[in-house]
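Mind having a look at this structure? Questions to follow.
Entry: chain A
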Amino acid sequence: MDVTSDTGDAVRVRGVSKVFNRGAANQVDALVDIDLTVHRGEFVSLIGPSGCGKSTLLRLIADLTEPTAGELIVNGKSAHQARLDQDYGMAFQQSGLFDWRTVERNIELPLELKGWDKARRRARSAEMLNLVKLPEFASHMPWQLSGGMQQRVAIARALAAHPQLLLMDEPFGALDEMTREHMQAELLRICSETGTTVVFVTHSIPEAVYLADRVVVMSPRPGRITATVDVGLGRDRSELTREASEFFDRVTEVREALRGTHVGDAVSGIDDR
Partner candidate 1 sequence: MTARLRKLIMFPLAFAFVAALWEAYKAVGPENGGRVLGFGLLPRTGDRAMPHVWKMVSRLGRPEVRGGKETILSVVTSATWYSFRVAFAAFVIGTLLGIAVAVLMARFRLLERALMPYLIVSQTVPIIVLAPLIIGLMAYGSRDLVSKTWIAATLLGVFLAFFPVAVATLRGLQSTPPAAMELMESLASPWWRTLLKLRFPAAVPYIAPALRIAGASAVVGVVVAEISLGVPLGVGRLILSYGQEASTDPPKLYTAVFGAAVLGLVMAVLVALIDRQMMRRHPPAGT
Partner candidate 2 sequence: MSTATRTRGSLAIVLPPVVFGVLFLALWQAWVEIANVKPFVIPKPTAIMQSLFEDPGLVTKACVVTGVNALVGLMGGAILGFIGAVLTNRFRLVADLVNPLAVTVAAVPAVVIVGVLNNMYALDSQIGRRIMVTIAVFFIVFVQVTKGLQHNDATQMELMQSYAATPRQVLAKVRVPNTMPFLFTAIRTAAPIAVIIALVSEYFGGTQDGLGTKISSTLNGSNKALGFAYVVGGSIVGLLFFAGSSLLEYLVVPWQRRRVHG
């Protein structure tokens, strides 16, 4: 792979496969021959029924697990190096905040591990709290915050080191619908302010379309990409966007792409709201 010809793609996935329990009776082909490119500043959603490998793909990009075949280039380096260099931030479905730390000390965690001094850390966490609009909660404890607020802190933490890439695994999955829509708007605002590239895994079709520039549709057994839908709604989205006819058209397009993906016989888990 010629790294110097990399014109600034955030993520390049080439021929990646991931097999669990290879050779055993319970072998699972989680991913087969995946090719995907995510450009800098792009927002890409991964959607598909359970078992399609979208979370596995995210974890491969994050170097939390290794591919059986193929390669992943993140920020112009191997995924492994990118993780060691802390080139990305990650958010999960559980906020994963540390109960024993205040909100601001939670945000400072990645900075602590990088060896930043206290003053610098404190300044950065204050900045991030402003970004997610929670400045008054710096000294609060996580359990004093609502679910949505905890996820905002988790996002602030993920962006604390100003990474260029944000990897998100259904971060709003545990929230109710109204909070979810609000968080989606917040996420878009934050990403436009910071210019971060985002790879976002979700079960929800409206969420995937509302947030992304591109929706990547995947299907299971074996896990692969079956379709890509360009959303083309522009970067300036608001609550009105959810009611626009183009939005519904894209949602329909994604839904139909999913229908061709064994949704019927898998335990689907697709959110069609």
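How were these candidates chosen? In short, all candidates are chains of the complex that A comes from, given by their letters.
The rule is simple: contacts are C-beta pairs under 8 Å (C-beta built on N, C-alpha and C of every residue); 3 or more make two chains touch, one makes a residue touch a chain; residues count from 1.
Please read these numbers as outputs of a predicted model, since none were measured by experiment.
Enquirer: Sticking to the defined contact criterion, which numbered candidate from 1 or 2 is in contact with chain A in this complex?
Expert: Looking at which candidate touches chain A, I get 2.
Enquirer: Provide the residue numbers of chain A that touch candidate 2 in the complex, in ascending order.
Expert: 62, 64, 83-84, 86, 88, 90, 92-100, 109-110, 112-113, 141-143, 145-147, 149-151, 174
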